[in-house]
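With one protein chain removed, the remaining protein chains of the complex are shown where they sit.
Showing subunit A:
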């Protein structure tokens, strides 16, 4: 469903130097030589410290950024070249940024999504009813998006991303800033979506509760390279002496050398370092 082969993305950064109008060029590799594949129906957690390249990867998978190296396939398409076609086969949610229309009531945003994604009226109504019930949208369906609370907005965003029933759902920090109850509800929803519909889900998060409860596979990216790929149990096994998953991941992030190497081959995915 998602395939990456030696994908890299570098940015040329111009820095001001001391002298006036003189600038120095530097190349920053946000992601380098990244290879993995995600099978249909998997629920993958994509972890990594801030600035590790998580968002860059997601932006390449959704066609927002064009990779500078390597080959990428999502739902059978090259994202940056077939972006508008891919949009119909993928749902994308950014936790930090809404994809809804800020000034429109939620219901109008959904109606627009219906037209833009060419979902027929009956299917749309049926899905919207379903999503409204599962995500409990009824009370704020007619409120403009800008007036929604973060939790409400997030549920609205997720509903909008699923109205066209995409086989792949990509979530960038969907639980960021949500309270415990909202988080639990969202997790229950995502887990059901994956189990019942078989939707492939890839999410990035800093909340390891998400990973423990949802993901049957975890990938960790660090400094633009994959440093771990395996199940949650494998992840724990990298540091058996640590009691909490937070500590295990913290060790991975800070580069607890042995931790990164061992389980690397788990799913036959290539791993750097």
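Just so we're on the same page, a residue touches a chain if its C-beta (ideal position, glycine included) is under 8 Å from a C-beta of that chain, and two chains touch if they have at least 3 such contacts; residues count from 1.
Note that contacts and distances are computed from a predicted model.
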For the complex's missing chain, which UniProt name, "ABC-2 type transport system permease protein", "MaoC family dehydratase", "Iron-sulfur cluster assembly scaffold protein NifU" or "Dihydroorotate dehydrogenase"?
"ABC-2 type transport system permease protein"
Option touching the unshown chain, where A:48, A:63 or A:174 are the choices
A:63
Candidates A:29, A:83 or A:213 - the one touching the absent chain:
A:83
Per the touch definition above, residue among A:15, A:97 or A:121 touching the missing chain
A:97
Considering the whole complex, not just the chains shown, which residues of subunit A touch the missing one?
11, 55, 59, 62-66, 80, 83-85, 87-88, 90, 92, 94, 96-99, 101, 103-104, 108, 112, 115-117
